Each structure stands twice: as structure tokens, then as C-alpha cells.
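A short worksheet on the structure shown next.
Up next is chain A:
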Amino acid sequence: MRTRLALAIPLVLAACAKGPAGDAARAPGGTMIIATTGDADVLFPPVTSVTNGINVSDLLFCRLAELKLALNTVDDAGFRPVLARSWEHPDSLTIVFHLDRRAHWQDGAPVTAADVAFTFGVYRDPAVNSPLAPFLAAIDSVTARDSFTVAFRFRRWYPEQLYDATYHMRVLPRHLLDTIPAARLATAPFARAPVGDGPYRFVSWAAGSEIALAADPAWFLGRPGLDRLIWRVTPELATAVSGLLAGEADAMEVIPARGQLERVQQATDVRLVPYPSPFYAAIVFNLRRPPFADRDVRRALAMAVDRETVVRSVFGPFAEVAVGATSPMQWIWSDSISQLPFDTAAAARLLDQRGWRRGGAGGLRSSHGAPLRFTLLVPTSSQVRQQAAVIVQDELRRLGVDMRIQPLEFTVMERRTQTGDFDAALISRTIDPSPASLLQWWSPGAGGNIGRYADTAFGSLAAAAMRARTRAEAAPLWRSALGRLNDEAPAVFLFSPRNNAAISTRFRNVTIRPDSWLATVTEWRVIEARHIARDRGAPRP
Partner candidate 1 sequence: MTATPLVEVRDLVTHFTHRVGLFGTRREVVQAVNGVSLDVAARETLGLVGESGCGKTTLGRTILRLVARTSGEVRFDGQDVFALDLAALRRMRRRMQIIFQDPDGSLNPRLSIGRAVREGIEVHRLARGAEADGRVEALLAEVGLPAGSAARYPHEFSGGQRQRACIARALAVEPEFIVCDEPVSALDVSVQAQVLNLLLDLQARRGLSYLFISHDLAVVRHVAPRVAVMYLGRIVEHGPSDGIYQRPLHPYTQALLTAVPVPDPKTKRARVVLAGDPPSPVNPPGGCPFHPRCQHPGKNESCRTVRPELRELAPGHQVACHLADR
Partner candidate 2 sequence: MLRFAARRLAFAVVSVAAVVFITFLLVHAAPGEPMLGTPERALASPETMARQRTLFGLDRPLPEQFLRYARNLARGELGESFVLHRPVAAVLAEAVPNTLLLGGTALVASLLLGLAIGVVQAARHHSRTDTLLSAATLVLYSVPVFWLGLVLLLVFGERLHWLPVSGMTSAGLEDRLSSLGRAVDVARHLVLPAASLALVQAAAFARFQRSALVESLDAEYIRAARAKGLTERAVLLKHALRGALAPTLTLAGLSVPYFLAGSVLVESIFGWPGLGRVAYDAIFARDYNVITATALVSGVLVAAGNLLADVAVAIADPRVRLDQ
């Protein structure tokens, strides 16, 4: 069936190509259907929080500049122009962007400096309550110098100014939004049928079912290669993979389960495209509780876990052992970062020294009659983490440590870790391309620092890294900070999964930027010989 179709299509195309309509300028086109396990929440970038909502709105709304594939967040050379044709640094606290005059909203209005200033106001407005607002804290003001020139004024100098100015905000159309009260922006009709300035325009959204976008043929940076992008919500992963294998869908951002990955590996029409994931998983210790206040106990536990075994038995080849609180997506990832070795003898020695001696029932260690025992929280939503917890439990038992596993529903676990009501938790962190995200999790007083880790040496290393002028200067400092974190062991950094997108072999020119997998989708193409029925569906005007 499939073979016959594949044979038939080139013939049809060849026949068409002879006609006057078959001119090469119309060669691009095609439809990509993306299976996703979750719907979007809302298509209004300041408040969009769900992965699929972010994916869709990223294609509707542009940034001033985009990170290149290498995700170099420090140097200006790491960025390519989008809405901003160019930019300059007149002084250490200012960046001036010159907008591309060709850029326009999909209703025809030009994208102006006023739009950029308005956007900054929206992101910062407490009534909008954007979760991204804290990332803009270092920006003092955004002002329009003229229609196409906009100046960002910073409170202090730091190397990632350009990153913060461009990465967090997607420019919004002031002329369509400025009459809506800030508190109603997220619920306004615009947020469910937005008008953007990106390569794709909004077509339709059937809640829980489907979101369709169509290429804007007049996009100022050139018509996108694919005419239509359609997201299909398929909550059950196995079904989504079936749809992919049956040819109902063309692509998935990530296939998170090993069993499903193996199904795709056997398919001929779909291939896996691996890319570094933006997350890592770690067992975080609560330093407020007695055994974990002791650095040596934490180090001993970290040395007792054979992370290689954990990763291979849970993921097979589809993940890396974490070198620290980072992922291969970040440019600071390196094998040279110092880590504690897997050394059970050293771990046992350390515990003996600290007074945790074997002798209790079942060879358990105890100190002054108290057994070395703690409870690890694991979310029921993650099979992977539950499997990993069981292996760690077994390894710690051999050391004489009794770790109990408590699976909890995600929201419940989140509540417990936020309020400090836990011994240890197996968490997963999604990180930005910028290494500054380290500070959100591990600096004192940061909201994400659930274990209350506080270390001046780490703090000063990170601060120095933040001040470094170039990536080359910053990298060793960040790596030292990560090494210090490993040495202090406020957590056991277990793994960073390797993401695998599944993409039909109908598509060529596929590249993936790890923090935003469709960032380069305008370059993707359907192989012409493999057009199918939906590729010929006329996009709506």
C-alpha cells in the first residue's frame, strides 16, 4: 500500500510539473502534522506556560534576535537578527536595537519601537503577572527613540544583557492590545486567536484537539518552507506513536519512553533525531534536616550511587550521566567538570568516620541509636524517576542506608518541596540556555533552592562567571562552580536525558535547537517526491 503510494506520487508530480503551474517558485509547501501529548494553555507569550503553548506562540511572535544553534548566550556573535536588523552598545548599560523596517504584523501594520516598549511594560506589569517578569529585573527601561529604534537601559552591567533583552520577550502588537486592561489580557479573545508578526499566522484552535497555523507568504525574512503546521493533541503517548507510525502525524517533539523509542527505531518512514534535552534530574537533599546538614554524609551518599548503572538500566542509550547541575544543551557542559567518584569503599569510610556505623538490624547504619534512614519523594507522573529511585534504593541499602521511596502526585510533591516538608526529593529541572539558571536553583534565597543549600565559595565562583566578558572567560568559572557544587553534594546529579524527536523521513533540512525544537522550522522542507494528500491541501488565506 505504502510502496504503491510512494511510486504513484512522483508520477503525478511529474505530470503536474509539465503544466504552467509547476513553476519552481511554488516548489515549497507541504503540511507537517505534529503529535503532541498536551494542548496549549493560552497563546499569549507573557503568560503562556505549557510546553505546547510556548511552541505554537513562538512561531506566531518574533523576538528581536534569536540564539543561533550553538546557544552561546554571552557573545553578540551567538545571535542572529530577527525583528532587530542590528544592535549596538553605546555604553555598558545600554543596547540600542534598529528594527527591520520590513517587519509587519499580520494585519498589515508595521512592527515599531513603540510595540517593543509596550511589550516590556506588559511583561513587567504585576496585573499581567507574567512568570517571566523576574528575568527582566535587570532592565531598567525600554524606550522608543524613533519609530524603528528602541533603547534598552540596564541597571547594571553584565555579559548576558543581550540575552536577557531578547530571549524572554516576544514582541506584542500594541495597536491591538493597548485598549485592553492589563488584568484582562490573558483572557481576551486575542489570547486564543492572536495576530502575530512571525513566519506563521494563526488559523484555528479546537481546544483539546488541534491547532493550525499557516505560513505567512509575506513574512519579511522569507516565506517558510512548510505551508501549514498542525498540532494534534494525542494525550496517550502510545497512541501518538501509533499515529506517527500509521502516517497520520509527521513529527513529535520528544518521545520520552524507551519502549516507544524502540517502536520508532524499527519504523522505516520515521526517524529519530536526537538532541540534548534542556533538563536534568537530581536527588536533592533537604539541608534543614539532620543527616543532610552534614556535608560528609551527603558526599558519602553521592559516592555510593553508581549513576552509570542507573542511567543505562533506565534509559539504555538514551541519556547521559549528568556531569553536574547542567545539561549538554548548555555551553558549560564538559566532561572536565570535577565530580565525586563512584567509590563505595570511600563512602563507607566516610560514614564510619562521621559515626554512622553498621550494627543495626539488617546491617543498617546508625548513630547514637538513630538509624540512617530517610524518605525520597518521587512524582507518580514520572516512570523514569520511579525506576531510577528503586535502583538508588538498592545501592544505598548495600551501604547500610535505608532510603524509603514515597511516590506522590506531582502537585503534592511540589507543595512538599516548596514548603521544606521532605528529606530528599528526586526532581527534574528544565533549564534555560543561559548558565545563569544555576543561580535560580542553588543560590541562597532563590525560590528553586528547595534544599536550602548555601555556600559562599559557590556563590563567589558563580558571581565571577556572571561578570566574565566573554564565553571563553566565563566557561572555566562556571565549570569550577559546578565542580564546587558536585563536591558539596547538596544533591546527587543523576542524569540528563537525550531528547529524541521523531520526524517523518518526508522532511529534509531538519535541524533542532535544543531549547526550542521548532526554532528553525522555517528551513524545513518536504521532499517533493514524497508529497501526500495533506501537503496539497490549500492553505486558507
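Note that a contact is a pair of C-beta atoms (placed from the backbone, for glycine too) under 8 Å apart; a residue touches a chain by one contact, two chains touch by 3 or more; residues count from 1.
For anyone wondering why these and not others, all candidates are chains of the complex that A comes from, given by their letters.
Since the model is a prediction, treat every value here as computed from it, not as a measurement.
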Interface partner of chain A in the complex, by touch - 1 or 2: 2
Touching residues on chain A, where the partner in the complex is candidate 2: 1, 31, 33, 35, 38-39, 41-42, 44, 47, 49-50, 126, 129-134, 183, 186-187, 191-192, 206-210, 212, 228, 230, 232-236, 238-240, 242-243, 245-246, 248-249, 279, 381, 409-412, 414-415, 418, 427-432, 437, 440-441, 447-448, 533-534, 537-538, 540
